[in-house]
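In this view, the complex is presented without one of its protein chains, the others remaining in place.
Per-chain residue numbering starts at 1, and chain names A and B are given in the order in which the chains are listed.
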Amino acid sequence: MAVEIGGIGHSVKRKEDARFIRGKGKYVDDVKLPGMLYLDIARSPLAHARIKNIDTSKALKIPGVVAVITGKDLVPLNLHWMPTLMSDKQMVLPTDTVLYQAQEVAAVVATERYIAADGVDAIEVDYEPLPVVVDPIKALQPGATLVREDREQKDNHIWHWEVGDKAGTDKAFKDAEVVVKQDLYIPRIHVSSIETCGIVASFDKVEGKLTVWMTTQAPHAIRTVIALVAGHLGLAEHKIRVISPDIGGGFGGKVPVYPGYVLAIGASVLTGAPVKWIEDRAENIQADSFARDYHISAELAAKKDGTMQALRVKTIADHGAFDAAANPSKYPAGLFHIITGSYPFEKSFVEVDGAYTNKPPGGIAYRCSFRVTEAAFTIERLVDVLALELKRDPAELRMQNFIPPTAFPYTSALGWEYDSGDYGRALRLAMDKIGYAELRKEQAAKRAKGELMGIGISSFTEIVGAGPSKNFDILGIKMFDSAEIRVHPTGKVMVRIGVKSQGQGHETTFGQIVAEELGIPVADIAVEEGDTDTAPYGLGTYASRSTPVAGGATAIAARKIREKAKLIAAHLLEANPDDVEWKDYKFQVKGVPAKSKTMQEVAFAAYTNHPQGMEAGLEAVDYYDPPNLTFPFGSYICVVDIDRGTGEVKIRRFVAVDDCGTIINPMIVEGQIHGGLTMGLAPALYEQITYDEQGNIQGGTFMDYLLPTAMETPNWETAKTTTPSPHHPIGAKGVGESATVGAPAAIANAVVDALAHLGVRHIDIPITPWKVQKILKEKGVAE
Amino acid sequence: MIPASFEYAVARDVAHAIELLTSSGGEGKVLAGGQSLIPLMKFRLAQPAFLVDINRISGLAQIRENGDLRIGALVREADLDMNPIVRERYQILVDTTRVIADPLVRNMATVGGNLAHADPANDHPATMLALRASVVARGPTGERLIPIDEFFVDTFTTVLGPNEILTEIRIPKPPARSGGAYLKLERKVGDFAIAGVAVMLALDEKGKVGAVGIGVTNAGPTAIRARKAEEILRGQATDDKTIAAAAAAAAGESKPWSDLRGPAEYKLDVIRVLTQRAIRKAVARATGGK
Partner (left out) sequence: MAVETAPTTSKGQRTLKIHVTINGAPHDVDVEARTLLVHFLRENLGMTGTHIGCDTTNCGACTVLLNGRAVKSCTVFAVQADQGTVATVEGLEKDGKLHPIQEGFHQEHGLQCGFCTPGMMMTAVALLEKNKQPTELEIREAISGNLCRCTGYVNIVKSIDHAARVMRETAEGKA
């Protein structure tokens, strides 16, 4: 029975595959409307410059070019600036100054994609270069080049944020037997979903209705933002329809609002024609929101016996020219204060300062809940530094310190209430699976021969499922999420949710939640999302929040239906509702299994034979405000070999043990972990965006921004433990990002471990072969 | 990314291609595999007014042995890889073609284009230098044979005239007891080389090095030939000391620059290491190993 239902715990094959494997997915660039125009964008070659003149005359002469839009054209519409999600504002198009390379300068609207590109090529801009500041540390020094002349505050400091007990922490450090300190730079990277960003905006002048198809992870929030930003142009929220169709990967990069979206909407309103804007990859990497770029200084205080006592962290966050991150309003540094990780620090203090630089804006996630990778990487690296200091095995030191399973719910030194965990169990499983003891023996034998191999551990704690309305909002909108379920008379179901898949398989997994709750086969349940005209309001999919938040809403909405269905079942069974129970996916009269009604029978009755006095129909809505966040965790172990001639790091094995609470679909969860691990590998060894002193991006294409291929990616080995979340309706915690959060430290720790006997304590990521080879040379062990 | 507009013509044969190029008054550009040219055009870094498509010229995509090995300019990398003659006797070419870009690019990319584009980061130039190849070029005044040492002038520049077309690459028949290898270090699969080293050598009965050629990728404005390294090896037994000395010499002759593929100093070390390893591999192959 259970298998037929396809409820929770089953590896149901994905429903959405049917269209994708036939090339019938409907992505934004696949939308083509009659009379549609194309928009392309001219961008600044300089990182900081005064615009002296923009000559659009040649572009306007090209047959097929309909319009050229500059910042000055947007001023009368008050659209030249737009708010960011972080109480800052961002230029849509500049009126006088550009603040980073690849910033939008003008837009060309044309009848064809190729003509729009020709138009962009024909725009001539006269720039007066201005001094550039690219380093946030220099940017915060007195007298630094001012990035934001528009602000009243005449320096590059955006905000200071701190949490924890400063005095108590300082005292703990003063009294500590052992203190280790490590500076880490977590470089600027880019999510680079294979589909870039884009929009088709279609404004119906007669109806006054704007319809947009857009690569967004949060369609409802976008609808509200459009209404707030462009309400004065007559765009009211009930006449704005945002459709997020199939999305080719999001990972955080499709949460913000980019100027191109606004320009396309504006162009459609002005021309009355549909307008499409699809960015190319260079624009995507060079101008869209980046992730990370944290300069961290971290200290850990401990006893000589290895007991961890206190953690102190100071960070400078480079936000580029605008603070266009997408964090909950209260947390400008995201959930970085999960940095105490899996350990029961008594005291901790964390402070972060945001800085403006002449670089593209952002500070979004890269497949990790808000700033959680920065936190997990720091603490897991720092634990290894402590292990080296104390000459302790890193696994043993972790085991000694883990928050014990009996301590949950556990309140961390920085104020989070961890829901559940069993960290030792996950690490033990990882060690067993990889053969930890044998590997240590092999390593010792190899070292004796001068060969370099390393074993790295990361026992991370994630924090996802934002979030409880008490503390979590974006632009004031509380971070609840929603589900609406309708059971049709024939027992088929329509589920609509406020989140939006970008590959996570919602059409399957949310169907499974409902199947489990209602006893209706998953094949009979349709899941819809991403259309604001039909889906209930929700905050969207990022920060691994779909299952923890919308998943909770879905389970509760289904339970509301079951409550009503029980009354109908009692009516059909001519029994007292108190005598009816839900068992084996059916309503049964207690103790009389033969007297039962299926949900399908009840559904039919809900429309044909419902009890007098009861409303007809069988549907429910739930807006779920989670009581707490969820805290997935895991332990990863990585084994690397190092080429002493070239400095290349080769990952030999990687075992990932994840615990994301109750698993809805094991196949999909494993797939999420594989992908997350690969996006953890990427910044550990390959990906980084850098700028020269003039603010020129170094390598803004896939030729130099190095996404791992199948050849770099190891054959990931996965395993799981299951510690359900006590507060979630189905015990699930979310899993999309755990692996991205946990993997980089395991890899970096493995490389450092391979070189630890030479006195190496840290290497900044990405660990390139030349960084390794330089160390090998310095230590006299290079080939 | 959209290329600028251009005029396009299909060349029926080599003579027609030359005629088309000549008539364009220097504005014409040859389209072969297009795997380097088209991306440049999409970024509008190249905006040729006129493209002469030579892909339909028959007879330029053959590989045959005629004493020497003759590779038509339009031979695709994937075909070079799969060719039984090449697989049997020219392992260095198999090494080389298999590390060029990725398998899909190799289905289009041509050996001739890899040379004629004269990118020091391309892989065939170093290998052809090691192999002492020559290229056949045809122009309005006829055909000429250009030794590979004289072919590359500067980055993206060869001795080919504006109306001249590279039609064939000729590789001397490898002597007995010879072997070669091309080793490339890349940041990830499909990337251009951090550095690459090609070594081709022949051993005499006593195991001493006879003919030897060493080419280096991404070690200067063009691929370079490591002549001093060759000199050190020639006439010597391939003991560790000699190999180390030759490798050091190859690095000494190289002039890499610092970029996103690493600091120049690192690349010199990589060239040294790869040279050692390539020599060892070439020796192993010359003596019947892999």
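We adopt the following convention: a residue touches a chain if its C-beta (ideal position, glycine included) is under 8 Å from a C-beta of that chain, and two chains touch if they have at least 3 such contacts.
Here the structure is a predicted model, which means the values were calculated and not measured.
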*Taking the full complex into account, find the residue in A:167, A:448 or A:710 that is in contact with the omitted chain.*
A:710
*So which of A:94, A:248 or A:334 would be touching the chain we can't see?*
A:248
*Thinking of the whole complex, not just what is shown, which of B:38, B:61 or B:146 touches the missing chain?*
B:38
*Thinking of the whole complex, not just what is shown, which of A:97, A:224 or A:502 touches the missing chain?*
A:502
_Missing-partner contacts on chain B, residue numbers_ = 1-10, 20, 23-25, 27-28, 31, 34-35, 38-39, 41-44, 47, 49-53, 55, 78, 101-105, 107-108, 189-190
*Touching the missing chain, which residues of chain A?*
13-14, 16-25, 27, 29-30, 32, 58, 62, 113-114, 118-119, 121-122, 191-196, 246-249, 251, 280-282, 502-505, 667-668, 670-679, 701-703, 707, 709-711, 713, 715-716
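As a convention for this text, only the chains that are shown with their structure count from here on.
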*Quick one: report the Å distance separating chain A from chain B, using the average Cα coordinate of each chain.*
44
*Touching residues (chain side chain A, partner chain B) in the complex*: 113-114, 117-118, 121, 280-282, 645-648, 686, 698-699, 703-704, 706, 708-709, 711-712, 768-770, 773-774, 777, 782-783
_chain A partner contacts - residues on chain B that touch it in the complex_ = 1-2, 4-5, 43-44, 102, 185, 187-192, 194, 260, 262-263, 266, 269-270, 273-274, 276-277
